[in-house]
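Excluded from the complex is one protein chain; the other protein chains are retained at their positions.
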Amino acid sequence: MMKEATLRVFRGDSKGGQTVDYRVPIAPGMVVLDALHYIQGHLAPDLAVRWNCKAGKCGSCSAEVNGRPRLTCKTRMDDLPVDQPITVLPMKSFPRIKDLVTDVSWNYRVNRKIPAFEPRPGVEWKISQLDVDRVQEFRKCIECFLCQNVCHVLREHDKMEQFAGPRFFVRIAGLEMHPLDGRDRAGLLKDQLGIGFCNITKCCTEVCPEEIRITDNAIIPLKERVVDEFYDPLTMLFRKFRGDKVQSV
Amino acid sequence: MTANYETREHDVLIIGAGGAGLRAALEALAQGASVGVVCKSLLGKAHTVMAEGGIAAAMANVDPADNWKTHFRDTMRGGKFLNNWRMAQLHAQEAPDRVRELEQWGALFDRTEDGAILQRAFGGHTFKRLCHVGDRTGLEMIRTLQDRGVHQGIDVYMECTVTRLLTDGGRVAGAFAYWRETGRLIVFKAKSIVIATGGIGKAWRVTSNSWEYTGDGMALACEAGAELMDMEFVQFHPTGMVWPPGVQGILVTEAVRGEGGILRNKVGERFMERYDPKRMELSTRDVVARSIYTEVKEGRGTEHGGAYLDISHKPAEYVKKKLPSMYHQFKELADVDITKGPMEVGPTCHYMMGGVRVDAETAQSTVPGLFAAGEAAAGLHGSNRLGGNSLSDLLVFGRRAGLAAADHAKRVAAPSLDNAQIEQAEKELLAPFSNTGTESPYAVHRDLQEVMQNLVGIYRTQEDLKKALLDLEKLKARAAKASVEGSRLFNPGWHLSYDLKSMLIVSEAVTLSALARTESRGAHSRIDYPNADPVWEKKNNIIVHEGGEMKRRESPVPEMPPDLKQILAEDKA
Partner (left out) sequence: MADSPPVLPESRLGSTLRRDSWWVEIIPVVVVLGGFGIYATLRAFEGTYYSWGPYISPFYSPLIDPQHHWWPFSPALLILLGPLGFRATCYYYRKAYYRAFFLDPPACAVGEPANRKYRGETAFPFILQNVHRYFLYLAVLFLIFLWKDAFRSFFFDSRFGVGVGSIVLTLNVALLTLYTFSCHSLRHLAGGKLDCFSCASFGRARFSTWRGVSLLNERHMLFAWSSLISVGFADFYVRMVACGAIHDLRLL
């Protein structure tokens, strides 16, 4: 007798829906995405699931498994209790399209607000590994948007218009700390991207499948940079005194 | 029927948003063209993100002796001289500039001591040549191109699938597509179209490829009258995961062997000594894949039908630093700590050397206005691709395709769309909703994967290939009857029924070409013709779609000029 599990999957669209239970046979090493594929292939061919690589590299298959935001391709069935149904729900913070697929286009709109890399004039293209290490952590991001989904500023307070979310602070950290970048995005962070809304409660760091230390290494350093420019009277005075001209955006 | 779809117009339409598509888009945009990019997934999820090892470019940062000529020679040798020499030359000459450009757009590669881009060794490359970012080079590349793209003003049509190219008297006129999210239809009008849709791995059961790799671009081009070339050359990467079943096929990067990983069989023999004593684990992919396959076939495989790949003799910290994602992949998915014990690996369908036949300089296919670049195009890699040559291929020929496509768009008048073609495409696309049988597209797909895996795999025979052709006919009939449940709103069953059509077209092209090539060369291994045949070294297989049928022709490999022949003759290893 093959071992089985019950998946309790959300079925529905933007108008509403309910969960439906599916019985799925368990194979060794199976992940939740395998179970969803089994449902597609045998029980519900129109079950909408977004996925690409099934190897934890593309960040497409985000969902909430037993209430926890996860990549379904990296969530092992044998790590979940199978004596009760495993709930699989779409990401809560984004508008539902169908079943487990949500509309994440907001993220792409936010990304457009961030000025791209622009080298300082006349830079020599020599970069030291010690300058690269820090930024490479941010570049690991696979844009699964789980951090955006779990962040309570978006999830509970719907600050989509005023707040960019952890993903884009990670992106900006990668640009701001790029050793050759010549732009300054502190004003943008403070005013348009609402970094002040972040109260550093670290859920983004907890869910990141790439183990980027989002809060400590990206958001807090950016907050400190914003302090330099807007809240610290001494550094503000010092900048004035030195006549620093930064290319603000 | 005109009210059934929206229409968009661009000078250049690019299908696919991986490395080649985005690089093409950036170039076409730089030429002043209006550019649209259509992709099946979300932007930034393309298969390019899975590329791990690096970008091959003879920058000579680590080995000063490296230059384009050596890279050219390595590429031709790796491809067993079936490569288009001009493409191999352009590729070797232009790759360093393309890498530098990427850096100037914000990519951050690992560095040498003196601040240049670090390069690592890889199978088949004479020198340390692969510019890399740990083991996630592809992600760095796609993010760099993507972020530059959105700021330069490319219109991206995400989660939109093209199902047919529209033509106007023999030249390209546009494309017919649907939005995955809503199932609504969209027609693109374009003077130039670039196919950058990648490969075909999803037609095999064990593959490292993502679901998108269903050969759409090749099928679209073929149906529009373009020629496909070298379709028999499907690269099986020697090291994919084999256990547990759910992760079978997921890639284990060649960098494991590059960093000193050792292959052993069940009884502990380092079996590569038997197959390639000189290069051992760092032999070309075709050789290593066949060696593992043979070990398993002859009963010396591991418990789950693979070989052991062991890197645990290296210090644990070193392994974690150099191969972080491999460490996590095995730890999380297979409960194996690769710093302590061996991985179980086996061949996995990885890359398509063949594809749309293109002109070397312009990447234009045999259909005017239709271009192809990257994995979807044929020619550069010949019968076997070297690791690291794919990412550089995307950049070099992506740029060339974008340039030529923009140029073409400047020179030609606006095409006109043919309503009959659009109506036909719509009818075909929506057919599964009116099919009444019980055939499931998922079942057809599973069976197709079995056929290709078992009959058109690493080793091929005439008997198997003939049987595969018969099976494919049956599958085509089943696919045509497949029906889907539910609505047009994000319906994967329906999506698959279209992907199936593409997979069946390319599968047939692969099988036909493989049957014809009565020799073993590069990735194509015939048990009944185990040796290379000098006659076949001079011929490419060409596939065309004529009168509703797939036809095969042979075409002579272009003759190389004497100066390049001289390069190949030097240092004959």
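What to note about this one:
A and B label the chains in the order they appear, each numbered from 1.
In the analysis below, a contact is a pair of C-beta atoms (placed from the backbone, for glycine too) under 8 Å apart; a residue touches a chain by one contact, two chains touch by 3 or more.
Owing to the predicted nature of the structure, the values given are computational and were not obtained by experimental measurement.
Put simply, the missing chain touches A once the whole complex is considered.
Remark: the residues of chain A touching the chain excluded from display are 8, 10, 16-23, 43, 64, 66-69, 81, 85, 87, 89, 92, 127-128, 130-131, 150, 152-153, 155-157, 159, 176-181, 194, 196-203, 206-207, 215-216, 220-221, 223-228, 230-232.
In the analysis below, only the chains that are shown with their structure count from here on.
By the touch criterion stated above, chain B contacts chain A in their complex at residues 41-45, 47, 49-50, 100, 103-106, 108-111, 114-116, 118, 133-134, 136, 139-140, 143, 147-148, 150-151, 158, 181, 208, 210-212, 243-247, 250-251, 325, 328-329, 332-335, 440-443, 446, 484-487, 489-494. By the touch criterion stated above, chain A contacts chain B in their complex at residues 13, 27-31, 34, 40-42, 44-60, 74, 76, 97-99, 101, 103-105, 108, 111-112, 115-117, 119, 125-129, 132, 135-136, 139-143, 171, 175, 178, 181.
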